[in-house]
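Of the protein chains in this complex, all but one are displayed in their positions.
Letters are used for the chains, namely A, B, C, D, E and F, taken in the order the chains are written, and counting of residues starts over at 1 for each.
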Amino acid sequence: MARRYDSRTTIFSPEGRLYQVEYAMEAISHAGTVIGVLSKDGIVLAAERQATSNLLEQSVDNEKIYEMNENVVAGVAGHAADANILINQSRIVAQRYLLKYDSPIPVEQLVRNLCDLKQGYTQHGGLRPFGVAFLCAGWDSALGFQLYQSDPAGNYSSWKATCIGENNNNAQSILKQEYKDDDKEESGPNVKSVGSQMTMDDALKLTCQVLSKTIDTAKLSSEKLEFATLTLKSGKPCIHVYTSSEIDEVLKTYESVIKPADNQ
Amino acid sequence: MARRYDSRTTIFSPEGRLYQVEYAMEAISHAGTVIGVLSKDGIVLAAERQATSNLLEQSVDNEKIYEMNENVVAGVAGHAADANILINQSRIVAQRYLLKYDSPIPVEQLVRNLCDLKQGYTQHGGLRPFGVAFLCAGWDSALGFQLYQSDPAGNYSSWKATCIGENNNNAQSILKQEYKDDDKEESGPNVKSVGSQMTMDDALKLTCQVLSKTIDTAKLSSEKLEFATLTLKSGKPCIHVYTSSEIDEVLKTYESVIKPADNQ
Amino acid sequence: MARRYDSRTTIFSPEGRLYQVEYAMEAISHAGTVIGVLSKDGIVLAAERQATSNLLEQSVDNEKIYEMNENVVAGVAGHAADANILINQSRIVAQRYLLKYDSPIPVEQLVRNLCDLKQGYTQHGGLRPFGVAFLCAGWDSALGFQLYQSDPAGNYSSWKATCIGENNNNAQSILKQEYKDDDKEESGPNVKSVGSQMTMDDALKLTCQVLSKTIDTAKLSSEKLEFATLTLKSGKPCIHVYTSSEIDEVLKTYESVIKPADNQ
Amino acid sequence: MARRYDSRTTIFSPEGRLYQVEYAMEAISHAGTVIGVLSKDGIVLAAERQATSNLLEQSVDNEKIYEMNENVVAGVAGHAADANILINQSRIVAQRYLLKYDSPIPVEQLVRNLCDLKQGYTQHGGLRPFGVAFLCAGWDSALGFQLYQSDPAGNYSSWKATCIGENNNNAQSILKQEYKDDDKEESGPNVKSVGSQMTMDDALKLTCQVLSKTIDTAKLSSEKLEFATLTLKSGKPCIHVYTSSEIDEVLKTYESVIKPADNQ
Amino acid sequence: MARRYDSRTTIFSPEGRLYQVEYAMEAISHAGTVIGVLSKDGIVLAAERQATSNLLEQSVDNEKIYEMNENVVAGVAGHAADANILINQSRIVAQRYLLKYDSPIPVEQLVRNLCDLKQGYTQHGGLRPFGVAFLCAGWDSALGFQLYQSDPAGNYSSWKATCIGENNNNAQSILKQEYKDDDKEESGPNVKSVGSQMTMDDALKLTCQVLSKTIDTAKLSSEKLEFATLTLKSGKPCIHVYTSSEIDEVLKTYESVIKPADNQ
Amino acid sequence: MARRYDSRTTIFSPEGRLYQVEYAMEAISHAGTVIGVLSKDGIVLAAERQATSNLLEQSVDNEKIYEMNENVVAGVAGHAADANILINQSRIVAQRYLLKYDSPIPVEQLVRNLCDLKQGYTQHGGLRPFGVAFLCAGWDSALGFQLYQSDPAGNYSSWKATCIGENNNNAQSILKQEYKDDDKEESGPNVKSVGSQMTMDDALKLTCQVLSKTIDTAKLSSEKLEFATLTLKSGKPCIHVYTSSEIDEVLKTYESVIKPADNQ
Partner (left out) sequence: MARRYDSRTTIFSPEGRLYQVEYAMEAISHAGTVIGVLSKDGIVLAAERQATSNLLEQSVDNEKIYEMNENVVAGVAGHAADANILINQSRIVAQRYLLKYDSPIPVEQLVRNLCDLKQGYTQHGGLRPFGVAFLCAGWDSALGFQLYQSDPAGNYSSWKATCIGENNNNAQSILKQEYKDDDKEESGPNVKSVGSQMTMDDALKLTCQVLSKTIDTAKLSSEKLEFATLTLKSGKPCIHVYTSSEIDEVLKTYESVIKPADNQ
């Protein structure tokens, strides 16, 4: 049945599905996993590199985690070339906002702009959807720390902890079990309840735990991983992308939660 | 027979049907229900969230109910990414009107503008229709409270109480039975007869009653619902989007009409 | 045979037919009936609403009859969203004419403009025809009262009494039998012979008579009908759109011609 | 064989034919007949109305014969909506010429302009040919009375008497037999030999004779006919479009040539 | 094999052929013959009219031979409407040249311009080639008399005597036998050797001889023919298009070469 | 396998081939041979005319060899109309360069410009590749004499002696055997080693030898050939296109190498 409705971007199938968009999502489900975890002090992003070779230059640029603005860092799953286009565009949008209002762009506005661009590629003829999904970790003064996930259709949603790419179902279910939620009673109406009960240490630990279950490797190492954190330093957002030695250190620190995974 | 006429947006089938538009409507019929009820004091909008997870950030932004202008609030069923484009466009239109005439845009004018945009995507080649339907609740000084429903074809109509999305047939029939209509005798020619006999309390109660019948869940909770009301405060339209605790309170208040539904 | 020539707007079939245009006309033949009758004092337009519900807001806007200009009122059969686009366009054209020449646009010029727009959508690729037909009742100082019918191909013609939409064949044959034509002897060369022998009362009566035969309902009521008249008041065209109570009054007045229809 | 080359405007078949253009001509061959006859004093145009109803307004505008400029009158066979576009365009061209040179546009220049527009729709993709043929009767000071015929391909030719539309073969053969040609000896080089031996009376008579043979009706009447003449009055071209009573008069005058046709 | 490569203008077949262009040439091979013969004193163009009727106006405009500029006259075979577009364009190009350089456009430059336009229609999508071939007879001060032939592909070549349209193979072979070539010894390098040994009388005679063999008619008459010559008068190019009586005179003069043809 | 990938310009086949480009090359392989030979004193270009007729005007313009700029002369194989477009474009580019820098355009820059234009027609939709290959012989002060060959894909390469068109394989192998290469020891790094050991006489002789083997004719004659040389005269490039008598002279001079070929 799908056959007649999947070879052009812009049409609905009789069931109301957009097959080209679903196929683009399929492309993402084969990409390296990206995990994001929100704590009360910041956000942890971790990504799996799929192609590794000792000949690959490790440090020129991260392959999966990009700084989008001084207050937003994004993890990418899917076609890298497609991602570059969207990241470039987002950086320009963020800089324009800064120029105009002299304050960093609110996180959701940046994400929405990114998603509107994606949506256009699913509705107009002669185009294919962007084959890429994002996890955007950001902070702004209005809503604090935020973690958004966007898909090729241009949808986005806000999460406390989530995962895109390969094995994201496994990761999602571990996150659900292990994530310590915030105390809901305190949250008033219309106030952003960032305040998860987790600390950054908890978040890093949970991230390692999930990675050890989802990445298909004998031993987690800095070679296959990228890590970044977004925290506040003296009231300003601070993005830290980990070097390989820092990653190895993190992996060592949380060896305990990783090891049991190996036993399975 | 449909097969030859449904793979391009811009053509009529021999029976005079536009299949692509019908398929877009099919997409909406799988989306979460949105209900709108007009009372003599205001309008109640309620929407069902379909994707729920304890990891989803609840309060950053509503997923289904958006403020379009200071006097218009809309509930959305269908592709969220498509909806974002249209909501953005509508907000710009409303702001331009405000800038030009220094008064809020009349509700129908905003809705019509939204629908004209939708219509264009059903008539020109190389585009697919927007896969989204709206319930727009608004107030303006000329016609008072108004509740409009629009579909992907770009049609709109004015209702006292209506419903879009999944199970809208069930909802529609309950609304028909339970809605207390206004006294027609009073309405003169060409005068807008908003004056339903229902109070806001009646409207909230009716909304809860319908929700309990249409949403496929053991127990209604704030997690799966969004609520908003449009009322007049000191002569000015006032949009109130409910927090989860407020929703829970509403659900508790009208427990009586919800419970019987559970018994069925 | 039709199969190879009906899936693109812009091509002729070997018999010289434009199938897409014919299919658009098919769409109209399923729409609610619209009737127009010219009398010596004015014009009566009546339209059938197909979708009715007690929850539908009756009075915000008419669904089938629109004022196009101060001297032109139109009844619409077909896709409402398509009609909105054309009505908007016509209103702009009429206002531009008023601005330029400080007198209302001649009726035929407005109709021709509308039809030229329609024609373009039947000749250029990547578009579908507008799925809508119009009955335009207008008055101008040069030609007096005029009643035009236009189809999706962009053709228009001038009538004394006509009908579009569902059951238009029935309606047309009743109109032919019952319409009292003007005395032809008086009409000189090149002078518009509006002067039908019918009065507005005759026209209203004839309209009711036709409606009772074409609308598939047990009892005609204001709920399923829209009525409008165009007359002259102190030398100026005056459009009157009937309220539901006025429609009920009309139906009551001409009960006699309606009832026999019920007996059939 | 035709099958592969007839569904797109812009391609030649292996035999060098343009099928879409031929199909457009087919559309014309089903349209009402239009006849033009050149006499030494002027030109007669006559056209058959196909759709007649006693409810049709007779006199608002002619359906088949249009004044294009003060010195050109045209008879139309085919899609009326297509014709309107071309007539509008021609009128604008003629007015522009008048504005620029302060003299009426030469007839052939107007016709050529019309045909160049038509040609473009047979050569560029995404368009269909105009489904309409014209007989243009005109006068200019350089070449006197002229009668041009144009087809959907954009070809035109100059005739003494010709016919387009249904039964044009019959009409053409009668015209050939009955037309009294001018005396060729008198015509010098490069001088337009309008001077047919026929008078306007002869031309009217011949027209009636042809009409009676080609129109499929028991009795010719003004209801199914349109007549126009182009003559010179005090050295200026004068277009006269006949009223129905004038048509009836003409038919009565030439009853003798019409009646025998009925006997066949 | 051709089947897959002949339905779009812009593609090569595996053998490197452009079928659409070849089909356009096929269209020309059914058109009336056009012959051009170069003499030392000028050029003779003759064309066959295919559609003849005693009702066709003979003298308004030539159907097949057009003056392109004061120094270029062209004979046309193929779609007349296509030819009109190209002739118009060429006339504008020639006038622009005159305006810019105050001297008539060189013949080859005009022809090349015409052909570049044609070429474009064979290379870009959504267009069909022009279905028309030209024989252009011209004179300029640099190269003297020149006779060019162009085809729908946009190729052109320079000839002493040639023929396009129906039966051009027959005509070509007669021309080859009968044409008296110039004495080659005299021609220096890079100098145009117009100087054929033929006089204008020889050229006219040869033209008549060829016409009598290629045109499928019992007797050549001015009705089916068009003649034009380009000669020099007091150093200026002079185009003479023959009237029918002049054509008859020519035919009479060279009766001797025509008659034997009838005997075959 | 080719069948699905060869009917559109812009797609790769699964083997990574561009069929449309290969078909365009096929078109060239049927065109008349063009040979270019580089000597230490200049370059010889020779081309075969395929269509010959004693009626063809020999000297108006060369059919196969064109001067592109004062320092570049090109031989063309393939569609003449396509070639005209590219030559025109190249001439404009060359003149613009001259205007801007007051020195002739470097040869490779001109060739590259030509090839970039060609490339565009192989990558963008709705276009077909140019069906033409070039041999460009040029001289500039930086690199001396240069001979470039370009194909429809837009590739170009620099040769000492090469051949395009029909039988180019035969020609290529003779050139390989007979071409006397320069002494490589002398050539320093990055210095253009034009200095072949061949003189212009050797080059002309080799050209004649190759032509006699590749052209399918009993006797080489000036009628079927075009010759041009590019040499330096007082330090300036000098293009000489041979007249027919000069060609005959050349053929006579090198009769010895031509005759043996006839014996084979």
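Definition applied: contacts are C-beta pairs under 8 Å (C-beta built on N, C-alpha and C of every residue); 3 or more make two chains touch, one makes a residue touch a chain.
What you see is a predicted model; the values in this text were computed from it and never measured.
Here is the thing to keep in mind: the chain we left out touches A, F in the whole complex. From the set F:Cys115, F:Ala133 or F:Val241, the residue in touch with the chain omitted from the display is F:Cys115, counting the whole complex.
Here the missing chain is touched by one residue of F:Gln123, F:Thr217 or F:Thr253, and it is F:Gln123. Residue-wise, the contact with the chain that is not shown comes from A:Arg128, picked out of A:Lys40, A:Arg128 or A:Lys213. Within the complete assembly, residues 2-3, 6-9, 19-20, 23-30, 51, 53-61, 63, 79-82, 84-85, 88, 121, 125-131, 241-243, 245-246 of chain A touch the chain that is not shown.
Take chain F: the residues that touch the chain left off the picture are 4-5, 8-18, 38, 108, 112, 115-116, 118-120, 122-126, 143, 146-147, 153-155, 157-162, 172, 175-176, 179, 181, 184, 187-193.
We adopt the following convention: only the chains that are shown with their structure count from here on.
The minimum number of touch steps linking chain A to chain D comes to 3.
Chain B and chain C touch with mostly distinct residues; of the residue numbers seen at this interface, under half occur in both copies.
Chain A and chain E, compared by their mean Cα positions, are separated by 71 Å. Look at where the CA atoms of chain D average out and do the same for chain F: the two points lie 57 Å apart.
Chain contacts: chain A has no residue touching two or more partner chains. If the chains shown are joined wherever they touch, the resulting network is a simple chain of contacts running from one end to the other without closing.
Chain pairs recorded as touching, per the definition above, are A-B, B-C, C-D, D-E, E-F.
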